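Input: a single structure, listed below in structure tokens.
The other protein chains are all here in position, but one chain of the complex has been omitted.
First chain written, first letter: the chains are A and B, and each begins at residue 1.
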Amino acid sequence: MQKYNNMSLIAIILIFTVLACINMPSYEVKISQEKKISEKTKTCLGCHERYTPGIVADWKASRHANIVPAEALKKPKLERRVSSKKAAKYRTVVGCFECHGLNPEKHSDTFDHFGFKIHIVVSPNDCRECHELEVEQYSESKKAYAYDNLKKNPVYSMMYRAIISLKSVDLDSLRVEQKNVSNSTEAETCFSCHGTKIEVSGYTYVIKDGLRVKVPVLKNWPNHGVGRINPDGSRGACTSCHPRHSFSIEVARKPYTCAQCHLDPDVPAWNVYKESKHGNIYFSKEKYWNFKSVPWVLGRDIKTPTCATCHASLLVDESGNIVAERTHDFGSRLWIRLFGLTYAHPQPKHGATYKIMVFDKTLNKNISLPTGLKMEISDKYLITEEEMERRANAMKRICKTCHATEYVDRHFERMHKTIKETNKMTLEATKLLLKAYELGIADPSNMFDEYIEQLWVQQWLFYATTTRYASAMTGAPDYQTFKLGWWEMTKNLEKMKFVIEASLKNSSSLTK
Amino acid sequence: MQKYNNMSLIAIILIFTVLACINMPSYEVKISQEKKISEKTKTCLGCHERYTPGIVADWKASRHANIVPAEALKKPKLERRVSSKKAAKYRTVVGCFECHGLNPEKHSDTFDHFGFKIHIVVSPNDCRECHELEVEQYSESKKAYAYDNLKKNPVYSMMYRAIISLKSVDLDSLRVEQKNVSNSTEAETCFSCHGTKIEVSGYTYVIKDGLRVKVPVLKNWPNHGVGRINPDGSRGACTSCHPRHSFSIEVARKPYTCAQCHLDPDVPAWNVYKESKHGNIYFSKEKYWNFKSVPWVLGRDIKTPTCATCHASLLVDESGNIVAERTHDFGSRLWIRLFGLTYAHPQPKHGATYKIMVFDKTLNKNISLPTGLKMEISDKYLITEEEMERRANAMKRICKTCHATEYVDRHFERMHKTIKETNKMTLEATKLLLKAYELGIADPSNMFDEYIEQLWVQQWLFYATTTRYASAMTGAPDYQTFKLGWWEMTKNLEKMKFVIEASLKNSSSLTK
Partner (left out) sequence: MQKYNNMSLIAIILIFTVLACINMPSYEVKISQEKKISEKTKTCLGCHERYTPGIVADWKASRHANIVPAEALKKPKLERRVSSKKAAKYRTVVGCFECHGLNPEKHSDTFDHFGFKIHIVVSPNDCRECHELEVEQYSESKKAYAYDNLKKNPVYSMMYRAIISLKSVDLDSLRVEQKNVSNSTEAETCFSCHGTKIEVSGYTYVIKDGLRVKVPVLKNWPNHGVGRINPDGSRGACTSCHPRHSFSIEVARKPYTCAQCHLDPDVPAWNVYKESKHGNIYFSKEKYWNFKSVPWVLGRDIKTPTCATCHASLLVDESGNIVAERTHDFGSRLWIRLFGLTYAHPQPKHGATYKIMVFDKTLNKNISLPTGLKMEISDKYLITEEEMERRANAMKRICKTCHATEYVDRHFERMHKTIKETNKMTLEATKLLLKAYELGIADPSNMFDEYIEQLWVQQWLFYATTTRYASAMTGAPDYQTFKLGWWEMTKNLEKMKFVIEASLKNSSSLTK
């Protein structure tokens, strides 16, 4: 009898095990620590489970809903995800009120909501309550200043306005005139990634089951761009990469996140990654890897890097040696700015790049760019050669966890040559543009609004930049050759020549 | 002994469990209900398991092979996937003969096959046997009329023929002349998505193991485009989205399906989705989600939408409230036609859009389009403002399951502004084109076959449409800015100006 019972037992368990493993959607399930939800958050949930059930479901599966900051603070240093001593005072899980009820006096979007003072836009200054170091690091980065870097820089402003303004054609001269730039288009284009400025423009009522609920109307909302100016004056949106309301580290570590903004033709990191060997192996094997563990262990958790690996994450090897410390200043591991402005140049010292200036010998004045038309490099605002070398070595340290020394050094040696060559190819296009101005074919008062100028822009903004990204990020040969690289840089010079020559004959044909 | 046996038992089970979960490819396995396969289908399988084993393997893993319609009909309403009372008569699983043997008298591709009258192309009228409501809904949609909407509309016909016809260059005038449009090219290009007209053109013999099998030869086959004209006269192909022979709901719900046709540069839904936050989170987390459950539960089964979520599926929230009813009329939840023809406009009342006409003030006649050259809007064929508002609210209801009311309303407010702005940018290109006609540079008798006209087409078909798609589908800033959006709309106006000016000087150089 005993034997029979044990045999049945084994049979039942085996069958169940097999069935359980086959085709079972592996839900992200965590045991919600119901008893540790604060009373205030329970009040929120009472309505919001009904009115915004998707938000609540997202939150419930999040780490926030399943951890108590005071306990999180006690984890060993390498495993710790909170960095503020203030976290110690939180003895409930991180729920609705814990974030939306923070710093009410600082938020212009604070409003009374059923007796609670809450705000809509949770900002980095709120997240700082537990994640102080991350916010500190981020706050000086180019991302944090992404709004100002467009708005406060006269050159970039002139360019983006030339692109996204409404246009009106004068049918006599055929001149294309710029009209207004709307908030809505700013918010959907440049400032979608760069971040908008969120302001309270009034109040309205939302009706739910006959109940009138007064809420603020926010201007330039929704937005979660990296340089968002929040209603409490702080900069940035942690939710650019850690989206609401799961705030998942897995999402932040996977390349799709960065792919939302770092996309071709101007910032083709994602496209280059997809074509690289790193990307190939990632896509083939990522289902076996671990994107949640902290610290992130190279070789054990992942076999090839994603964006976050090289650019942000805390990394250790299987022996526990720290390969790289975590950073939320995404530029801090970079030594060259591959993104041409107009040329590739050393990284800036500080994220407020709108302040950078260079003396341009052609225009004979200081301009708000890090490089001049003839490749002059700004001298005060960019990192030194020593700092460049220090950062390059820090980056190489990550590469050398998986690759031999020569492999890594030869790779970056090629990259440096490509940077020089692409800058040279940009210079040739610049020479053609200056010739066009000299011949009276175009008007230099705005360098972005005429066809010959737009071809020049594509040379450095799309083609030279893409070529450098492909070179740096370990191989995207088709991007670098045909798609947006050398083929286009070469053809573009011929095209500019053609346009100049054709325009010379045009200049007498229509009134200007 | 007892203790030892139990300990061994635990050890064995634990080891097995761990091994079973590690690295086990989770095959889609269903217990094939061998005893419920009809005799006729068993006959088919007898040969086809050998001659088309891939088809049989696909079918065996499908729901069709594992469910009996009569039982399927008994499921609770929200779980039910069949909608015809006729389903009640089927007491075997849905096998080869159940579909291929339906309605033989209606199918021109019916043929005798070893004593059975079967046909090749299973049509929506066949699927109607169990899925009546879905076929009803689909049959009035734009997808069902996709074939007619190209073929029977003189404007669209003129356009597609200008694109896919063979060309011949006259070497004296350099004029590019249109030659014939082949069936094969139609079938691989426009009509691959829109659907071809399948007709029996004869018979042939297939030799298998020395056996001669007579089968029909089908013209314009293979094809599973959305508006396919089937050999039984019905329209559409359910297999556009529910591919043979698994007919999987998971495939239909995932965005790759829609990505087959809704792709850049003209219908960039997929590209926009990939760049959005929805897409980002989908790609990062979809392995944890459930794409098979009916009903589909927002928050539990999925945390962000795919195409099907917003555009088709039956959705409930975790409390069981219906958020949206299922529809196979994919336009029915849409209120604006973002796809420019030439301008964005209200959705049509009915799927047969080839009938839509508008009085064009520039051409001074009725034309077969919903909008005229100067943005005239057709008055009779498009939905009313009340219907637009009803549909907008239905769509917003889906969004509001996860998002706050203001978040959703501000988003769509921006979208409406973008629709206006992009229509305006199209108008400017139209003005340039009309100027080109006025200057005698191009010939308006065909508005699609000359270079200046093709630049104009790109303005509304590619760039303005992409800008609107990016705006609507929650954010694809690079697409909307640089890739195919404002940068291209702006540059294109300058390019048209350049081409017009250069052409003015050309007009005397070669005979026309």
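Basically, a contact is a pair of C-beta atoms (placed from the backbone, for glycine too) under 8 Å apart; a residue touches a chain by one contact, two chains touch by 3 or more.
Note that the structure is predicted; figures quoted are calculated from it, not measured.
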item: Option touching the unshown chain, where B:Lys75, B:Lys89, B:Lys117 or B:Lys287 are the choices; value: B:Lys287
item: Residue in contact with the excluded chain [from A:Gly46, A:Pro154, A:Gly233 or A:Gly299]; value: A:Gly299
item: Options B:Lys151, B:Lys197 or B:His224, residue touching the unrepresented chain; value: B:His224
item: Missing-partner contacts on chain B, residue numbers; value: 2, 6, 9-10, 13-14, 17-18, 21-28, 50, 52-58, 61, 120, 162-164, 166-169, 171, 174-176, 182, 184-185, 187-190, 192-193, 204, 206, 215-218, 221-222, 224, 243, 246, 248, 250-251, 254, 256-257, 259-261, 263-267, 287-288, 449-451, 454, 461-462, 499, 502-503, 505-506, 509-510
item: Chain A residues touching the omitted chain (full complex); value: 2, 5, 9, 12-13, 16-17, 20-21, 23-24, 26-29, 274-277, 279-281, 283-285, 287-290, 292, 298-300, 303, 317-319, 400-407, 410-411, 413-414, 417-418, 421, 424-425, 428, 431-432, 435, 470-471, 475, 477-483, 485-487, 489-491, 493-495, 497-498, 500-502, 504-505
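Following the convention adopted for this analysis, only the chains that are shown with their structure count from here on.
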item: Inter-chain centre distance, chain A versus chain B - centres from mean C-alpha coordinates, in Å; value: 32
